[in-house]
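Omission of a single protein chain aside, the complex is shown with its protein chains in their original locations.
Chain IDs A and B follow the sequence of writing; residue 1 opens each chain.
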Amino acid sequence: MFETFIEAIHQAIILIWKGDPEVFSIAIRSLSVSGLATLLSCLWGLPIALGLALSSFRGKKLIRGFFNAMLGVPTVALGLILYLLLSKSGPLGIFQLLYTPLGISIGQSLLITPIVVSFAASAIESTDIGVKDLARTLGASRFQTDLAVMHESTWGIILAIVASFSRAFAELGVAIMIGGNIRYVTRVLTTSIALETARGEIAFSIALTIILMIIVFSLTFIINFLRRT
Amino acid sequence: MRTKLFVIIIVVIIILIGWGSYTYFNTKMTTKQLLIVSTTTSLYETGLLDILKVEFEKQHPSINVSFISQGTGLAIQTAMRRDADMILVHDPVRELKFLQDGYGVNRKVVAYNFFVIAGPSSDPANVKGLSPTEAFTKIKEAGEANFAIWVSRGDDSGTHAKEKRIWKSAGFDTTELRTMSWYLEAGTGMTATLRLTDEKNAYTLVDLGSYLNNYANENIKLGIIVDAGKDILNVYSAIANNPKKTEVYGSNFDASMKFIEFLVSDGVQQIFADFGKDKFSKPLFNPYIKLLERGNNQELIDWIQDLAYYDGIECPLHYRYEADDLYQVIHKELIIAPIILDFQN
Partner (left out) sequence: MSSHLHLEKLNKNYEDLKALNNLTFDAHQGQLISLVGVNGSGKTTLLRIIAGLDLPNNGKIIFNGKELNINDLRKIATLVFQKSIMFNTTVFKNVSFGLKVRGVDSKKIRNKVFDSLSSVSLQGFDSKKASNLSGGEQQRVALVRAFIIEPQILLLDEPTANLDPSNAIIIENMIKKILERKSCIIVMATHNLHQARRLSSFIAHLHYGRIIEFSKSEKFFAQPENKITQKFVSGELQF
């Protein structure tokens, strides 16, 4: 057990130090696939969060509740549903998204939309209510007021985006069901880890895990650093 | 400061998208024909298919071949849903169903190996050297006397199907066995099952590749207790999707047929024969076509054909489609086989 860990750390250092080209390309693919997923989810997630946080209407609580409940959706379940939808014999088969990186991105973006919506809406709601009054009394239009409130909750929103990216980056279910773990095409860090574990290459998969965690931690670290300055 | 920060963040995001689209375009814009082969984990995880991919794409530069590795059941399902163009699996019974239901054509047996029964080297059930069915029977007896534990994959994989068939031919019903305390079901992949077996000092059925790999990586200390016998023969076959039933968006039937022809070609048969020798000092797979060519082990050929042929034929005529070449090539090769053999010896 202990030896496996030492071996894993050793392998991780070698992989990073020597810049193993395949591991590097897998990591880049992970970053870009999940980055695009995050971007997509922000595209519709942030407006939803804004709408939920800044306006009041009937059924608002219901929608909030729905997104809160969806926070815990099992990735494999979502992956399976999307697989059936995107399969060539499924209703969305014509788009030919199964086993493509774009397919993973779309799947992950759906997975993390509840995180973007719930976290960003909470961040905006927790902004001092006075800010809204202040913007209004200084003559801001409704849109300008919303912008000011959003600006006040910038860090909360950024943290929501980072959290959703991390979730997409570290999830396995969607990536393996939609992507199929095809080498050079849809293999990402998590599916590699699953494959290497299944292969019995425990040390190598822990090494990949270390790389994955380094990326997630450094992202969080950079954000926190920027936040302080 | 704030504006600067936003600019930085936006630039980072744009770079991400840039990278993203770059990778997509790299795969999407390729003019190559994409061939998707749905295969079993035990075959894929050995790494053999990565070598075959390189070799195949060298011979057919216009085709890009990808492998989806799943349990045999799911692998066949994937092809039935038209998400894969062909299958490469090891379960003759379900393969026949795939053909009979009209999903597949042009089945070809390409390679074989043996499952092994792995267990503690102390061999508490005392089954070393027995035939598989005898070994299973004794393990059951030892289990009931609390001497031994059996770990089943329990996940409907090809390996699990094999195990169930062996229990059956030994005269036992697995639905009954699974209620017994000495019979554990892992319900997971091969490596995890092996580790569980190792922890419990139990016996299990495992494909040779997975066993050797995990043993070499020191994940397990289990030894090979039984390693030959008709019952633990493991035969891999390739089947193309039936173009009349399953092709909807563009036809990959030609590419599938090229891949099957490639699998039975002399060069690839040799790759099968050599793969794993350097790492494990024994090959993980044995080439079936070469076995036929050599023709000097009729008993083994009979075992394989008993197990994996349907009424003495590897692919009944009505499950063939525009593939006369595929089945004739063998005969031609048979004729020239002795000459090749001379060279090798």
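We take it that a residue touches a chain if its C-beta (ideal position, glycine included) is under 8 Å from a C-beta of that chain, and two chains touch if they have at least 3 such contacts.
What you see is a predicted model, and the numbers here were worked out from it, not measured in a lab.
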Which residue, A:9, A:28, A:81 or A:131, contacts the hidden chain when the whole complex is considered?
A:131
Which candidate, A:70, A:140, A:172 or A:226, sits in contact with the chain we can't see?
A:140
Spell out the interface residues on chain A facing the chain that's missing from view.
128, 130-131, 133-141, 144, 148, 151-152
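The rule is short, and it goes like this: only the chains that are shown with their structure count from here on.
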Chain A-chain B separation of Cα centroids, rounded to whole Å
34
Sites on chain B touched by chain A in the complex:
1, 5, 8-9, 13, 16-17, 19-20, 22-24, 27-28, 36, 41, 45, 47, 50, 53, 66-69, 81-83, 189-192, 194, 210, 213-214, 217, 219, 248-249
Interface residues, chain A side, partner chain B - complex:
28-29, 31-33, 35-36, 39, 87-90, 93-94, 96, 98-102, 105, 158, 180-183, 185, 195, 197-203, 226, 229
